[in-house]
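One protein chain is absent from this view; the other protein chains keep their places.
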Amino acid sequence: MPLKSIRQALNEALAQEMRRDPTIIVIGEDVAGGAGSDGQRDAYGGVLGVTKGLIGEFGEARVIDTPITESAIMGAAAGAAVTGLRPVAELMFSDFFGVCFDQIFNQAAKFRYMFGGKAKTPLVIRTMIGAGRSAAAQHSQSPYGIFTAVPGLKCVVPSNAYDAKGLLIQAIRDDDPVIFCEHKLMYDLRAEVPDEPYTIPFGEANVVRDGNDVTVVALARMVHYAMTAADELSKDGIEIELIDPRTTSPLDEDTILESVERTGRLVIVDEATPRCSIATDIAALVADKAFAALKAPIRRVTAPHTPVPFAPDLEKLYIPSPEKIAAAVREVYGYGR
Amino acid sequence: MPLKSIRQALNEALAQEMRRDPTIIVIGEDVAGGAGSDGQRDAYGGVLGVTKGLIGEFGEARVIDTPITESAIMGAAAGAAVTGLRPVAELMFSDFFGVCFDQIFNQAAKFRYMFGGKAKTPLVIRTMIGAGRSAAAQHSQSPYGIFTAVPGLKCVVPSNAYDAKGLLIQAIRDDDPVIFCEHKLMYDLRAEVPDEPYTIPFGEANVVRDGNDVTVVALARMVHYAMTAADELSKDGIEIELIDPRTTSPLDEDTILESVERTGRLVIVDEATPRCSIATDIAALVADKAFAALKAPIRRVTAPHTPVPFAPDLEKLYIPSPEKIAAAVREVYGYGR
Amino acid sequence: MPMQLNRDDLIRAYRSMATIRRFEERVQEEFSKGGIPGFVHLYAGEEASAVGVCQHLGPKDYIASTHRGHGHSIAKGCDVGGMMKELFAKQGGLCGGKGGSMHIADLDQGMLGANGIVGGGPPLVVGAALTAKTLGNGHVAVCFSGDGASNQGTTFEALNMAVVLKLPAIFVFENNQYGEGTGFSYHCGSRDIAGRAAGFGLPAVKVNGDNFFEVHEAAHEAIERARSGGGPSAIEVDTCRFYGHHSGDAQLYRGKDEVKNLREQRDCLKHFRTRVSEAALLEADALDAVDAEVAALVDRAIVDARAAESPDASELLTHVYVSY
Partner (left out) sequence: MPMQLNRDDLIRAYRSMATIRRFEERVQEEFSKGGIPGFVHLYAGEEASAVGVCQHLGPKDYIASTHRGHGHSIAKGCDVGGMMKELFAKQGGLCGGKGGSMHIADLDQGMLGANGIVGGGPPLVVGAALTAKTLGNGHVAVCFSGDGASNQGTTFEALNMAVVLKLPAIFVFENNQYGEGTGFSYHCGSRDIAGRAAGFGLPAVKVNGDNFFEVHEAAHEAIERARSGGGPSAIEVDTCRFYGHHSGDAQLYRGKDEVKNLREQRDCLKHFRTRVSEAALLEADALDAVDAEVAALVDRAIVDARAAESPDASELLTHVYVSY
């Protein structure tokens, strides 16, 4: 199978779906770029090139550059979705949700319920998450915990190119509003990705690695850090079971619970801040539904309760590291032995 | 001691602090009301009357009615706070945070960190939370979990008039941004409240009721539902220890952990929706730091993962009830006996 | 302009306005009696705005409304019985009792919903207009907003976006002089909504909302422009509300006799009656017949709403997602 980067996988997913369904549009800031300028159209194709080339094939009517106006972008997408289009809107950085969240959580996500089931809002919001680029406090956050908390919204957090394509196609075909979180440091990460379209159902976790000693749940970039830790640990004979939920809403509770039933030990790795987060969400789930099986405290390896610092040295300490993950696993593994 | 409603307690706290410190201003929509109209000034004094009378004593320069423009209100408060005032801004309903959250979580809450400790942002945001008034999906939410998740922001959720006054005065004197959540159904709830100003420190939970069987943590209106449940339960000889954290950020972890060390059993009651919430936050805390003491699964009694329904019968089912709380406690109490 | 309207059009317009008036008056009564939960914001006094605009719209054209949405819903063709059941939180309500007055909606009638968020509607109308433009179906989207909402950032963003994308969108600003208890002369720095909107690069006019025909004419022009690819427009309707901001509002911000004078001097239904009689377009008893007809309709709706069942408990958990 051909190797493709996450960028390529996402671009391919968008192009293939847009070919299939003329009601799909892409809308956002510089999703093409060069509008109203003397230079090239498609000058950017998205600030990180994910939508590059789409305007060439699908034209300005379906690949829509906008002013800097996130509330109008999200509202346009929500309003278009509820009236018959399937918009894929871009929120350049997820950190910007604060200027437009009403259109997402009070409007798009609640239409169906408020209107007694009459509305359908097939909306996809693509957005960038993650620290590690020295982009500082307002361009490095991972607010998927907040997105997950919203009833009516679905939240996707892919960790590799294969999942990225299948989950994005699923998101586009899905009849509910979906927020799709792309980690800014992973766009060039390559994996085998089929050329033909395929979907990955929401709410089905990926067991990245089997093991019977400790269950580790990790998301996005942390999946790869957890794998690094796993290799280290297995040298010492500690075999972790690594679970990538892939979607946080819906969450595949069964796969996590079944694994903990077996291992009795759980570590959750999350690049987001620690309060009221997906890490606490999964810990609470297990402390309720798999309590009897638990042999050790549930440890969370997360960012600290601080904004993201600019200085690379500080940022490196901010982000969970393979070392910290391994240390937490060792602690949990050793507990009560 | 005189009995006062939460409304009176808050109003008194504001008036007393404004007398003490001329840099304190109140700003928001209809915090007085009647601006630019032919009728009375102070026509509202806040839509629920909390700021009534302040404009009479302190004038238009310090009690500022605004257009409907939450981003400008929160930004004005943040900008004023960082330049020398102590604004108490009103976000009428917390459900409206989606139109102005950037100014709160990316600006006010991050100034100090981003600027290397040079900024001080003594800002209070008063806002209304809670279901039960048939105000439907966009006027009934309790997003304090989202506020708690924000590093740099403090979050207060009072449950009675005595705490309301002491916590609001603390919030006003506090040098960090504080969001102060008032439950819309509790304004008329009365308690003994001293006439003189006093403060209640943040991060100190209130043990509302002592007991050794099951620890119950509840917030705001749920504290009272938990008390009702407690009376029921104690008839059957089950004595709960009821803890009201009062502030979710900072959270008094020690009081909760010490209690669970004793009881070994925990139920968390939260009116908010269940995902990535303060309920999961506290469950995760205990599943990590008090694991050894746990004798039963940690149960959460929360709203379902749905928007708030309009119909009173449905809304009643949406909100945790004393019956549901008692049932959860019984389950946890009976576990493993 | 009445000339453009034949007898049926006039009757249709009057019936719509009279239905709204009667609906709101009866809702006020029922609310006071306690039959209607939550908050209601009544539209009485502003009927000519909703009807003058919606007369030009078909069910496949869209409107987005505000917290004060009953009038827009009726003008757009929503079923009065279903509306009343919704306000009473009953089965058979337009939203099955899950939305209520503040979220009343009927997508089949192109009514995208009342909105609990001031300024929530304008971005959504950009989207509905974008659908129309993308599908090239000649439909338009109309956004109703209040004077207070005209200051909200989302509203301004929607205006600019509609101009940039040359969308078939019409922004109707119903200036009833108040945002809750705060007066227009205070909250709107420019004291001129249409003028401020015009600065965004779209045609914007001011009309007298007491005069159905003025609204109708201005809306005709803007909507035709939109349908024919001419892009967005704005209309500021000078109007007034006969009740409080919400039912139960003490209205202390009102001047002495303000409401009394409004009802006497600025009643758009009275104005309509006078106009059509003077122009000998409709006879008084034809209009009286309509009044009687809509009174019966609304009263029947209330009887039915009272009698209807509350939603089944299972409804708490339905309609969160299409699939999950």
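Note that the chains take the letters A, B and C in the order they are written out, and that residue 1 is the start of every chain.
Assume a contact is a pair of C-beta atoms (placed from the backbone, for glycine too) under 8 Å apart; a residue touches a chain by one contact, two chains touch by 3 or more.
For clarity, every value in this text was computed on a predicted model and none was experimentally measured.
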Taking the complete complex into account, which shown chains does the hidden chain touch? A, B, C
Looking at the whole complex, which of C:L135, C:A198 or C:L252 touches the chain that is not displayed? C:A198
Contacting the left-out chain: of B:T69, B:Q138 or B:T215, that is B:T69
Given that one chain is not shown, which residue among C:Y43, C:F156, C:F212 or C:Y321 touches it? C:F156
Touch list for subunit C against the chain that is not drawn: 151-157, 159-164, 186-192, 195-202
Positions on subunit B contacted by the hidden chain, ascending: 23, 25, 61-62, 64, 66-67, 69, 71-85, 87, 102-103, 106-107, 111-120, 151-152, 154, 174-176, 203, 250
Footprint of the hidden chain on subunit A, which residues? 29-30, 33-40, 43-44, 47, 65-69, 71-72, 95-96, 98-99, 133-139, 304-307, 309-314, 317-318
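As a working rule, only the chains that are shown with their structure count from here on.
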For subunit A and subunit B, what's the span in angstrom between their mean Cα positions? 30
Please compute the C-alpha centroid of subunit B, do the same for subunit C, then give the distance between them in whole Å. 36
Whole-angstrom distance, CA centroid of subunit A to CA centroid of subunit C, is 40
Contacts with two or more other chains occur in subunit B at residues 71, 95-96, 98-99, 136-138, 304-307, 309-310
Multi-chain touching residues of subunit C, meaning two or more other chains, are 95, 97-99, 103, 115-117, 153-154, 320
